[in-house]
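Complex shown without one protein chain; remaining protein chains in place.
Chain lettering (A, B and C) follows the sequence in which the chains are written, and residue indices restart at 1 in each chain.
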Amino acid sequence: MLTLECPYCGVKAEETELQAGGEAHLKRYGPGSSDDEFESYLFMRKNPKGVHFERWRHAYGCGKWFLAARCTATLEVFGTYSAQTKEPPADLQAKIKAKRPNWEGYK
Amino acid sequence: MSTRLSKGGRLIDRAKPLNFTFNGRRMAGYEGDTLASALLGADQMLVGRSFKYHRPRGIIASGAEEPNALLGLGEGGKFEPNQRATTTELFDGASTTSQNHWPSLEFDVGAINNKLGRFLPGGFYYKTFMFPRFAWKHVFEPVIRQSAGLGKAPTARDEDRYEYAYAFADVVVAGGGIAGLTAALAAAKAGKRVWLMEQTAHWGGRAVVDGVEIDGKPAEAWVNETVEALGKMDNVTLRTRTMASGLFDHGYIMGYERVADHTPGDGRPRHRLWRIRAGHVITATGAIERSLSFAGNDIPGVMLASAVRDYVVNWAVSPGDRTVIVTNNDDAYRTALALLDAGLLVPAVIDARPEATGALPEAVRARGVRVLAGHGIAKVKGGKRVTGVSICVQAGEGAEIESIACDAVAMSGGWSPVVHLWSHCGGKLIWDEERAMFRPDPKRPATGDDGEAMVTAVGSANGFLTPDEVLADAHKAAGGQGKAPAAPAESEAPMMPVWIMPQGAGPDLRMKMWLDPQNDVKVSDVQLAAREGYESVEHTKRYTTLGMATDQGKMSNINGLAILSDALHRPIPETGTTTFRPPYTPISIGAIAGEARGDIFQPLRRTPMHAWHEIHGAHWEPVGLWRRPYCFLRTGEGVHDAVNREIRTVRNSVGLLDASTLGKIIVKGPDAGKFLDMLYTNMMSTLPVGKCRYGLMCSENGFLSDDGVVVRLSEDTWLCHTTTGGADRIHGWMEDWLQCEWWDWKVYTANVTEQYAQVAIAGPNARKLLEKLGGMDLSKEAIPFMEWREGTLGGFRARVHRISFSGELSFEVAVPASEGRAFWDALIAAGEEFGVAPYGTEAMHIMRAEKGFIMIGDETDGTVIPQDLNLQWAISKKKDDYLGKRAQERSHMASPDRWKLVGLETLDGGVIPDGAYAVAEGVNANGQRNMQGRVTSTYYSPTLNKGIAMGLVKHGPDRMGEVLDFPVDNGKVVKARIVDPVFYDKDGEKQNV
Amino acid sequence: MSKAVSALGGVSHKGFAEVAEAGLRGMITVRGDLSSAAMKKAVKAATGTAVPAARRIEIDGDKAAAWMSPDELLVMVPYEGAQDAVAALEKALAGEHHLVADVSDARSVFTVKGSKAPEALMKLCPVDFGTLAEGEIRRTRAAQVAAAFWKSGADEFTLVSFRSVAGYVMGLLEVSSRKGGEIFPA
Partner (left out) sequence: MAMRRYSAFAIAKEAMSYHLGWERAWGSPAPKKKYDVIIVGAGGHGLATAYYLGKNYGITNVAIIEKGWLGGGNTGRNTTIIRSNYLQDPSAAIYEKARSLYETMSQDLNYNVMFSPRGLLMLGQTEHEVRGYKRTVYANNLQGVATEWISPAKVKELVPIINIDGPRYPVLGALYQARGGTARHDAVAWGYARACSAMGMDVIQQCEVTGVRTQGGKVVGVDTTKGAIDCDKLGMVVAGHASVLAEQAGFRLPIESLALQAMVSEPIKPCMDVVVMANTVHGYMSQSDKGEMVIGGGTDGYNNYTQRGSFHHIEETVRALIETFPMISRLKQLRQWGGIVDMTGDRSPILSKTPVEGIFVNCGWGTGGFKAIPGSGWAMAELMARGHSPLTEEFSMYRFREGKFIDESVAAGVAH
C-alpha cells in the first residue's frame, strides 16, 4: 500500500487516491515510424527489478499526472516530479546513483 | 480436574457472574473470563477434535497461539465458526459449541482415523487414491472434505456491522506489555504522535502475571501509572482489544479492533479495521512459549507452562489438581510457584537439563517439590485426559524410570519472539544460538518509502526475555531520554534446546509426538518429508501441513524446523522459517469489507430522474456504477412486451429516453481543434460552430474505444459526448495526453457529465411535444438535423441537439441537472396527448440496430477497429496522424481477411441467438472447427416483425446474399443471409424532417 | 428557481454527529493561469477573495474560491448567482487561455457537524485530520467516491461530492455517524 507525494499539491497521497500509469518517458511513435519503433513504444517495457521511472495520476486529488522514481524490488521511492519532462531530473538521477551505486543509470 | 479456585483471579469480577452454554450445557463464568478460562473453570478441558485423526483436543494455551480451543460461537446471523476460546471474552448468554466431530464431542466416529494413523502419514494422499480415476472426485475427495474443515459454515446473513478508520502516527507501537508501554512513553515524551495498541482487553502483558517489580513497584502498579500518564498526553492514542494484524508497505499497519465482540447486540460496530499510516513501527509483540515434543503431548491436560500460570493468576482457574511440570528452562519454575501459591500440587518438575540449580529451581525445591534434572517425559498416559506421565532419562531412548500420576502437564520448551509484524514486509531474522530462537536481525529490517528501516522490534519480541533487558531495550529503541524504567536483574540459567524428548526416542514414540495438534502433524511426519526430499522448509510445510493450521504454527513451528534441520544434518538457520504472512491471527472477513454492504456496498450513481424511473416500473440494468432502465414495466407486462411497446411508441408517436448518463466533456482552447483531430479519427477542427458530428476514438493500439457526438459550442470550444461507460475514462485519456505528451498545447478540459440532465425526445411527434413547452423555434429550418441551439424551453435553460440514435425525428435536450426532474415531468405532461412513454436501453438498442448503427460494447469488444465496421467514412483521409492510426497500419490490421460488419437475416425470420458463430469448412491445426464470422447484435424487431442481426463476417460486405450456418444449441443450425445492416429507413428520411 | 432541487432534498441524520445535505450551491470550475493578473481580478470580483494558494480555500461570506489543481479553481457563490458569475468570469478572463464551466448542478454539498464530526469522516477518508490545516481543502476519496472537504466552522466540515452519488455519500455519512460508532467515546 504505497504512498507517493504529489509534486503538484504536496499531498502525500496513498495508493487508493492514485492511479498507476506504467513506464514513464515513453517516446510516442506515430505514422511513419518503423515496426520496431512502434512495437517498442507500445509494448516493449524495461520492467526492471530495481529502479523504475513510472507514471502516476493523483486521481482522487488534483487530477494531475506526475512521475516517480521507485524501486520495484524494495518499493523505495526516490522522488516524484513533473510529468512535463522528457527525462528524470539530474538531481534525482544523482540521488539514485548515490543510493544505488550499481544502478546502470537512466536509459 | 480443572476448577475455579476460591480466591484470586486478577482479571475476573466475581461480583458479575455470567452464564453461557457449551454444547447446550449451561455453565457459569465471570466477567473478565475468556471462553477458555470459563470452560476450564467449569471443568471442561475437552473442547474439540483434531483435523485429521479426530483425536480429543484440550485447551493448551491462553492466547493467540492456541491451536485447539476453536468453538462455534453464537447463532443465526451472529454465528461464527472457529472462534479461538483463549482470545474471546466471555459474555452473558454466549452459546458455544465444539467442532469437528460426529455425532458428539465425547464419541466421535471420525476417530477411526486415529486407529488408522500409522497408515496416514504426512502427505499420504499424494501417494494413493489414484485408482480408479473417477474415484478421487466421487469417492475419496468427498470423504476427506467431510472429515476436514473444522467449524460449521455459517448460513445466515451477517447481522453485524463493521467499519474502517484511518489514523496517522509518527510511531505506532504494537503490543501493550511493559515493552510497548515503555516504548510508547519514551516516544511520546520525545514529542512524537504515538499510537499504542494491545490485542487483549488489558495492559501489561506477562510481566503482571509473573509478578515483576518495576521501578520498585509491582508491575501492575507501574503499568497502571504508565497507562494513566499516557492517557493524559494529547499526542498519544491508546487502544485495547486492537490487534496489529498486519504490516504492509510504506508503514501501513492494520489494527483489528474488536469493538463489540464482548458486548454483542449493543448497536456498536462489531469490528473496526484501523488502517494506520506509521512513520515508524515498534513491535513490542512479546514472545510465545514453545511446546515440547514428547509422546502423548497432545492429550488434553498437557498445556503450556505459561498458560497454566495465566489461568491460575489471571482467572483463578486451576487446570489440574496435580500438575507435573516439564521444561528445558528456568521460567517454567514460575508456574510451579504459582501453582504452589494457589495451594495446588506439583508432584515433580522434570527438567531436561543435566542440572537445575538456578534461583528459580532452588526456590521450587525449597517448597518441597521434586526436581528431576536430566530427565524427560517418555510418554503421557491418558486418553481424553491426562492420567499420568512416564518418566525417562532425557539422554536415553525412553525407558520408563518411574510413573507419576497427575491430571495436568505444564510444558515449556523455551520462548519464541513474535516476529510476525517484523517479517510481514520483508524484515529478516537471525538465529540466536544461545536462546535457541529466531530473532529480528536489526541489520535487515523492513524498509519504508524512504529506503530506511520502518520497523524496530523491542523487548521479548526482540529476543530479550527478562524484564530488566526488556525495559532497557524498549526505552532505548524508542529514543527514550534519561533513565529507562528498571527491574531487578534476574539470573536465569541458560535454557537447553530440546527438540525431541527423550533425545533417543525411537520411531514408535516419534509417531506420537505432536508438533501441530490441530492438523495432526507429528515429529515422524517431518522426518518423513526430509527423507523423501522435501528439503526446503516450504516443501516440508506444504507436504506435512505443518504450521498451516489456524494458529499458523505459533506454538511449535520452530520445533518442526529444528527437527527438519536435524533430519537433514544442517544448522537451523540454513533451514530458515516459512514466510510470515498477514494477518497475525485470523481477522473477520466482515471487517475487511468494512462499511461496504447493503445499500452502500458500492456507489450507485443516479440520474436526476432516477426516482421517477423507480416508481414507474423501471427494470434496471447496471451500466458501470449507474443503473439505467432496461425498460419500464407496466402492470402485468413482461420485459419483452414492454420493450416492443416502447419501440412502437417511439416509431409511431414519441418516447423519452433518459440519456443523462452519457459523458459530456468540454474541450476548450486555441489548440482544442488540433487536439480533437488527434483524439478522433474524424476531422473535428473543421466542424462549424452550431453543428454536431459523430466521432470515433481509438486506443493507441488501434482498437475502437468510444464514440459519440461532438458539438462545436464556439470558436474555441467543443463539447464531446461519450458513451455512458466512457465519460471518466475518456476524460482521463484526454488529460493524460494533454499533461504527458502535448503539454505545450493550449487546451483545457472539464468533465461536465453530471451538470446536465439529458433527455432524448424521439418519434414523429417529438417536435410537436417540445413545441408545446414553447420558448424556442424548433423547426427544421431553425435547427436542422445534426445542429444544436441554446435557448429556453418551457422556462428551462436548454441546449437542444438534433441528433438521432433511433432513426426517428429526435431532439436531445440538456438542462441543468437540478432541473432535470422538473423538465422530465414537464415532458411527460406535455406528451400525454401523444401517448408519450419513457423507453429504456433495450428499446434504444433495438432501434439503433434497426438503423444499422453500431454500439460500443456490442459491435466492438476491444478487438475491433473502425475499418472492420465499415466506418471508413468517419476516418479522415486528410490527417497525418490520429491516436491509433499507426497501429492500424500493422499487417494484421490492414489485412483484407478481417471480419467485417454486415447485416444478417435468418431464412425463417427468427432471431439468431446472441453470440453465435458462423462456421466454415474443416478444422484448424488444433482440431477446432473453422469459423468465418459471428453475431454481434441480434434482436426481434417489432418494427419489421422479424429477427434482425448484425455480425462480423470474413469478407462480409463482398458476400451479400450468401447464406451462413450458425450452429446453436442441441446440434441445431440457424441459417442466415448476409444483408445490408441498415434494416429500417435506409435513406434516413425519418430522422431528417 | 423553484424547479431546481438538490439531489436529496436536504435530508439529514442525527447520530453522534449531525450530517445533512446542504442544498444547492453555485459552483464554477475555472481553469487558467492562476498567477495571472486577470485571474486575480476575476476571482476577486466573483468571490471577494484572493486566488487561493495550493490546497487552500479562501472564504468570504457565502462565497469562496478553492484551489483544485495547479491550473484549476472552484469558485463558489450562491446557487442563484452562478450564471451571472460565469458570465462575469468569462468576461474578466477574455483574451486569456481559460475555461469556465458552471458545475453547480453536478455537485452535492454536505455538512458534518458536532464535536465528533472528524470521527465520522475519518472512517471514510484516508486523511490525517490531526494535521489538516485551517483553511485547507482536501481532495480525496470518501470510501469509494471522490470528495473534497474543508473545515467550515468550529465543529463543522463541508464535504462536496458528485451529484450522482449523493445517495451513496449520505449513506456513508449516516452509517459512519451512527450512535455507538464513536471512535473515541468520552
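Note that a residue touches a chain if its C-beta (ideal position, glycine included) is under 8 Å from a C-beta of that chain, and two chains touch if they have at least 3 such contacts.
Quick caveat, the model's predicted, so the values are computed rather than measured.
One chain is not depicted; across the entire complex it touches A, B. Only one of B:24, B:103, B:482 or B:533 touches the chain withheld from this view, namely B:533. From the options A:31, A:48 or A:89, the residue with contact to the unseen chain in the full assembly is A:48. Among B:56, B:151 or B:205, the one in contact with the hidden chain is B:151. Think of the hidden chain as still there; on chain A it touches residues 1-2, 15-16, 19-20, 22-23, 35-36, 38-40, 42-49, 52, 54, 70, 72-75. The missing chain lies against chain B, touching residues 51, 78-82, 118-119, 121, 124-131, 133, 136-137, 141-142, 144-146, 148-158, 246, 248-249, 252, 254, 275, 425-426, 507-508, 510-511, 524, 528, 531-536, 538-539, 542-543, 545, 548, 550, 552, 579, 581-583, 586-590, 592-594, 596-597, 601-602, 604, 621-623, 630, 701-702, 857-858, 861-863, 887-888, 890-893, 913-917, 919, 924-929, 931, 934, 967-968.
By definition in this document, only the chains that are shown with their structure count from here on.
Here the spacing of chain A and chain B, counted between their Cα centres, is 28 Å.
Residue numbers of chain C whose C-beta contacts span two or more other chains: 126. Counting only residues that touch two or more partner chains, chain B has 277. Chain A meets chain C in the complex at residues 8-11, 14, 16-17, 60-64. Residue ranges on chain B touching chain A, taken from their complex, read 248-252, 277, 426, 447-451, 700-701, 732, 735-736, 739-741, 743, 880-881, 885-887, 889-890. On the chain C side of its complex with chain B, the touching residues are 1, 3-7, 24, 29, 31-32, 71, 97-99, 101-107, 122-128, 130-131, 143-145, 162-168, 171-172, 175-176, 178-181, 183.
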